[in-house]
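With one protein chain held back, the other chains of the complex are shown just where they sit.
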Amino acid sequence: MTNAWTDIKNTDLVIVMGGNAAEAHPCGFKWVTEAKATRGAKLIVVDPRYTRTASVSDYYAPIRPGSDIAFLMGVIRWCIENDKVQWEYVRNFTNAALLVKDGFGWSDGLFSGYDEEKRDYDKADWDYQIGDDGYAKLDMTLQDPRCVWNLLKAHVDVYTPEFVENVCGTPKDRYLQICEMIGECSAPDRVMTSMYALGWTQHSKGAQNIRGMAMLQLILGNIGMRGGGMNALRGHSNIQGLTDLGLMSNLIPGYLNIPTEREPDWQTYMSTREFKPLRPGQTSYWQNYSKFMVSFMKAMWGDAATAENDWAYHYLPKLDVPTYDVLRMFELMKQGQVNLYFCQGFNPLMAFPNRAKLTEALSKLKLLVVMDPLETETAHFWENHGQYNDVDSASIQTEVLELPTTCFAEDEGALVNSGRWLQWHWPGGSPPGEAKNDTWIMANLFQKLRKLYQDEGGVFPEPILNLSWNYADPLDPKPEELAKEMNGRALRDIEDPANPGTTLVAAGKQVKNFTQLQDDGSTMCGCWIFSGCWNEDGNNMARRDNSDPGDAGMFLNWSYSWPVNRRILYNRASADMQGKPWDPDRKLIEWTGEKWEGYDVPDIGVTSKPGEVMPFIMNQEGTSRLFTRGMMRDGPFPTHMEPFESPIANVLNPKMRGNPVSRVFVDDAEQFATSEEFPFVATSYRLTEHFHYWTKHNKVNASLQPEFFVEISQELAAEKGITGGSRVRVWGKRGQVWAKAVVTKRIKPMQCDGKTVHVVGIPLHWGFMGAAKKGWGPNSLTPFVGDANVETPEFKAFLVNIEPAAEEPVA
Amino acid sequence: MSDTAPQPTTAAANPPVQPLESNLLPSDVVRISATPDVPQPTRQLTKVAKLIDVSKCIGCKACQSACVEWNDTHPEIGENIGSYENPHDLTPDMFTLMRFSEWENPATNELEWLIRKDGCMHCEDPGCLKACPAPGAIVQYSNGIVDFIHDNCIGCGYCVTGCPFDIPRISKVDHKSYKCTLCSDRVAVGQGPACAKACPTKAITFGTKDDMTALANERVEDLKSRGYENAGIYDPEGVGGTHVFYVLHHADKPSIYSNLAENPRISPIVEGWKGVTKTAGMAAMGVAAAGAVLMGLFTRNKVEPEEEEAAERLVQDREGI
């Protein structure tokens, strides 16, 4: 989230699209009801299904799964056409005025530079025109045909209301009503917030869905505003923290990069990360990259990381492929190239696409280690559970070890919520049986491994032998020790640059926050963005002061928010070019004439003058990006792409299938279905009663939603002769499931490109382990393909067929 | 442990965290089932209420699970019968239930998914208490809570007959009647009901009846401003008002909310049964018994000796023929 959960109470309009906040995030959704009850805020829901969020909405519109980009580009087109633009914001705080190279263009659904063989773009021309002074050229009048604004206008021109209705299946009147409601938020004193989740990410173009809304929010001037922002609702209580700490295989903590093979040495690695400002006088915060990276290397290898050995850069692995994401790992596993798989705290057999492939892959492992508080399906993938897991156990030679771990309620530490708050928590109970903390298990494993390396040597033992491991009990690092390590400390006295001769941080003391980190090896820090969480003031994550000056919803003394306790990112953009809040009632920070102050921690140098330094200091140009240069693989603007399995062809280019640059493995490509065979669009989702595949183990949750079902419209039910509560078979190209049918008015057939499109809703939550009735997950049916940029699997739009089934045979 | 719990204020207020003595005493009872002439308490507790704002409810069932957890019940793991309602009805192990109905508003043509939390309404004039034959099995406190005292319950099911909202459920295990207690054990120590605490959207709030009514009126105003012309409060007069009451978007049509009673009142049949039938019946039986005794004491119908002889003659005549 750019903003905080608590800030949603400040909004005028909530749009829930690409998510189902009430259902999947009921606790956070309280802030929506708060905004509605206290400010008269309105709620719009755009979703293929009339969800529980829709049940409390002011306006609902249906949309065909996987067509969100067309909708969003259409809204942008409508806003431009109807002058619903926050012009001062757009001109100054976005890159609307910057000029783009002449080689960039778009036609037939594709951007310039497409190479069909490589399934990739040559992105050289997707960039600004750079002047002789080394800065990006711009035209503040927005007249130049090559300025981003004019390119955007041209780009969205095709997305007329008729186009949107035809592609999305959203009735035109409903779509236009939503445009009107959104358009009102272009006024400086009206703000919309976007709440989204996996309804946008789990597509082969998920990142572009989010880009689309982010661009709309910029055009409305809602980024950095109280009650505005792009708010990703994270799916687990600590998935934000996991992402921050390097969930992605190509990242290390704090969104620093794992080097690639093309970066064999430190100098090469750093050369592409200087991020020189593209405008005069602009702050480009990533210029501090080396401070964060060196401090990280010192945290990892301590004294073994020195200036002389480039901070032990050679210890870091170098990626030979862009990422070793889960899809690639299971593909490699299936090819027999993986021997040992450590599965810590997740349940891939249910969580990744194409379960048949997953079972095949797991069956080729020599050893599978599962660390989990629950007996997961993954740990029991080899066990025959009749139709629910119909495997030949005797033919599976994989050895499986289950290491029981504690659950969140039994251990201490911080969880990072969607709003980036690191909230410390304490154990609420003792772990059962032999369950151990994950850290205990990892520490014990590590010590044994290190002993083996010590005793027996190895190919490259140094990174293991020299790993920094300064814990009171090396076999059981404590949460406090780990948190302090992430915060970072001075390794020797650091001089205060403002007062030469005085010490800023004494050796051994915790740094205040990442602004004190150094690139000369004098500081260490495990995760720079978390720095400040446990400094010499103590454990800031454990703070529980809910005072809220100005009723601003910032709660600065409650827990700790990264970065530097800031609650709203880009909050400098909440004030105009003179530093005055766009809306005095929504003041976050303002320029006093000397410095920035207000209710939130300013997201800009406190003395950086308005008009000199633009608000988006993490970008070289200081502005936000309507045009995202070459940073995304599938285009600088979002363009409509169909899902890989779609009921209709891409109207922009019927030859295009899915995302033209998504990575597709050969075997998986052959398993993509066509709408001739599988006429119905399926989409997967969560239900409030359950959390993923965990709570089916809990009898209370299991009683509230006991059995796997699928949802279909009354029209499809009538067509197929299916009655509510009866059993149905749903099958796709990759598998089949049996479920109870919920026949509902909340799903309606849509008309898209001359076809009637029926949606089959397939909730997750059931498997063959636990207290609830046995069932399946949607992943038995879903395609093995991910987003072109981040490889999030396409769970939200795929094709199936459905028919009535006989009642379950009595076992 | 010496302070007594405060009277409830509003659910938004933070409840006390220190241990407190119960402030809901046996002497606060104003009505007791099958017990005429209950001595009236010396103090009047503030009337409490739980407000269920259906327009804020997202149907998450947190209230249901909180209820199960707090009351330590064990609902069975059933099956799906084509709906989100699970269990499919209130049970002795599920005192509250989210009921879902899909309603197409004929005025707007918009689909509305109406989700109502069902459970005991804690009537000011409780039909269950009126019907109950077991002294002390159902009590009403002066704060309005209607509570079942299970030690005194005989499991006859008369409360089911008496309730205008179809709430009590009799356990097949211990044959006692169960329903929402409005968490009388929590309220007694200054806490709100478990469901209100668990509700993420403040669709369920708890406090004094006056505060809740004021809040409900605010909510009705908000709903009217959003085009729900018939938004209103459901606090039915037929049962003297209730201590669990609703804000409805369509207060003119309660039945669209999964058959919420249109004009609930204690059934005239139950009134007749517990009223005139009982009085007149007792009188009739008493009079009959007394009359029989009196008549038996003062008169008799006795066989005379000549009748014995007549019989003998008859028999002998016949024998002789």
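Each chain gets a letter, A and B, in the order it is written, and its residues are counted from 1.
By definition in this document, a contact is a pair of C-beta atoms (placed from the backbone, for glycine too) under 8 Å apart; a residue touches a chain by one contact, two chains touch by 3 or more.
Keep in mind that, in the parts below, contacts and distances are computed from a predicted model.
When the unshown chain is looked up in UniProt, the name that turns up among "Molybdopterin-synthase adenylyltransferase", "ABC-2 type transporter transmembrane domain-containing protein", "Thioredoxin reductase" or "Formate dehydrogenase subunit gamma" is "Formate dehydrogenase subunit gamma".
Put simply, the missing chain touches B once the whole complex is considered. Touching the missing chain, out of B:19, B:133 or B:227, is residue B:133.
Contact between chain B and the absent chain runs through residues 34-36, 133-135, 152, 154-158, 160-161, 163, 166, 170, 172, 175, 267, 269-270, 272-273, 277-278, 280-282, 284-285, 288-289, 292, 295-296, 299-305, 307-312, 314-316, 318-319, 321.
Quick note on the criterion: only the chains that are shown with their structure count from here on.
Distance from the chain A centre to the chain B centre is 48 Å, each centre being the mean of its Cα atoms. Within the complex formed with chain B, the chain A residues making contact are 22-23, 26-27, 29-30, 32-34, 36-37, 40, 50, 52-56, 58, 60, 688-689, 699-709, 723-726, 740-746, 771-773. Here chain B touches chain A in the complex through residues 55-62, 64-65, 68-69, 74-84, 86-87, 94, 102, 104, 110-115, 200-203, 219, 222, 225-226, going by the rule given at the top.
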